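First, the structure itself, so that you have it in front of you.
The complex is shown incomplete by one protein chain, all other protein chains being positioned as in the whole.
Then we have subunit A:
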Amino acid sequence: MGNQHDFFKGTMKIRVSGKLIAPFLQACTKRGCMISNISWVREDEILMTIRLNEWTTIRKLRKKYRCKVFILEGKGMPFIQKRMFQRTSLLMAFFIAVIFIFLLANTLWSIRVEGLTPELQANVEQKLKSYGVYPGRLTFGMNDPNEIQTKLLDDLPDLLWIGVNKRGTSYHLYGVEKIRHDTDLDLKPADLVAQKKGMIVKTFITQGRPLVEVNQIVKKGQRLAAGQLVEDEDIYVHAEGEVVAETWYKVEQNLPLQQVIELTDGTMSKEYRLRIGQMKLPLWGWWGESKKDLREEETTKKMSVLGWNLPVQIQVSTFYQIDHSTMKLSREKLQRLGIDTGRQSLKQTLEADAEIMNEKVLHQRSENGKVKLILLFKVHENIAMTKYISQGD
């Protein structure tokens, strides 16, 4: 029976005056009333707090003991309730808020499509929009996920499967695209020719008449497989296949023997500026030592309110302490470095299935504090290229 109980049931502060206060209190407590906070005002008058449900007992007893009772104030739930119903505007606001929250909770806020190519994703989103499923719409009267799923699968033939999941206020779609095998193959007669010079390592001609063998050296533009199946006859096919050849690449590199590198050791300071148009106002951190030996990085934070970009931006400059250190490399290390960087840059120019087999240092010379490196890379790659046969018609 703590304060919690009193709060829910309600309490009242009353003023009692009369000659027989003490016997009156005695009688009240005898009937099970709990009286609290009795304070003396003057002779024949006290203030006290009683429970709301004991009011009837007190009212009955006050006549018997000739006491006058005035209610001063009420506390607790019943009074709050009463007051709330008196303030209709507050009550209205409360209900409006409830309705608002309910509506917001039943609004579709986001749609996430996963596992599809961008074009198909756009298609799915467009279709969803045509069904009336888009962010910002109420979910009332919207089709349920299963229906959307079947509709999407019917309408988009490119979809193999799509899962539609409703999670709270967002839709999660996970799609799998059909892999279309092109049946209308290009069947125009064609030869396979070499893209570049190289030594054949492996041939795999699926269609056409092979013209080269392994370990043969081919020049650029040389025919590797013919589309004409039999010599001097008019049976042509679209030659197809893979011809892996060893090709060679020469890479030249100039590397300095001594390098000065700037290292940051992690100590940094930040400076904040407020940017209004072209004007910059320093906000914080503008003091401090000179920013000479420091590396500066600048980022500008845009501030937006409800999708509107404010003309005011916050610019943060971060200054990193710089340590200059000289790196002197040995010749072997430098060579290793040169080979590695050469390999990296070559790899970027080659196709994905090409493989760098090995490398050789052709030439190494140092002059003026620099090392000149000429490297040769051996690469295995597909050199076959389709070339259409003009049949002269």
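The definition used in the following text is that a contact is a pair of C-beta atoms (placed from the backbone, for glycine too) under 8 Å apart; a residue touches a chain by one contact, two chains touch by 3 or more; residues count from 1.
The rule we apply is simple: contacts and distances are computed from a predicted model.
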Determine which name in "Nitrite/sulfite reductase", "Sporulation protein YqfC", "ABC transporter ATP-binding protein" or "Ion-translocating oxidoreductase complex subunit B" the UniProt entry assigns to the undisplayed chain of the complex.
"Sporulation protein YqfC"
Residues belonging to subunit A that touch the chain removed from view:
21-23, 25-26, 29-30, 32, 34-40, 43, 46, 48
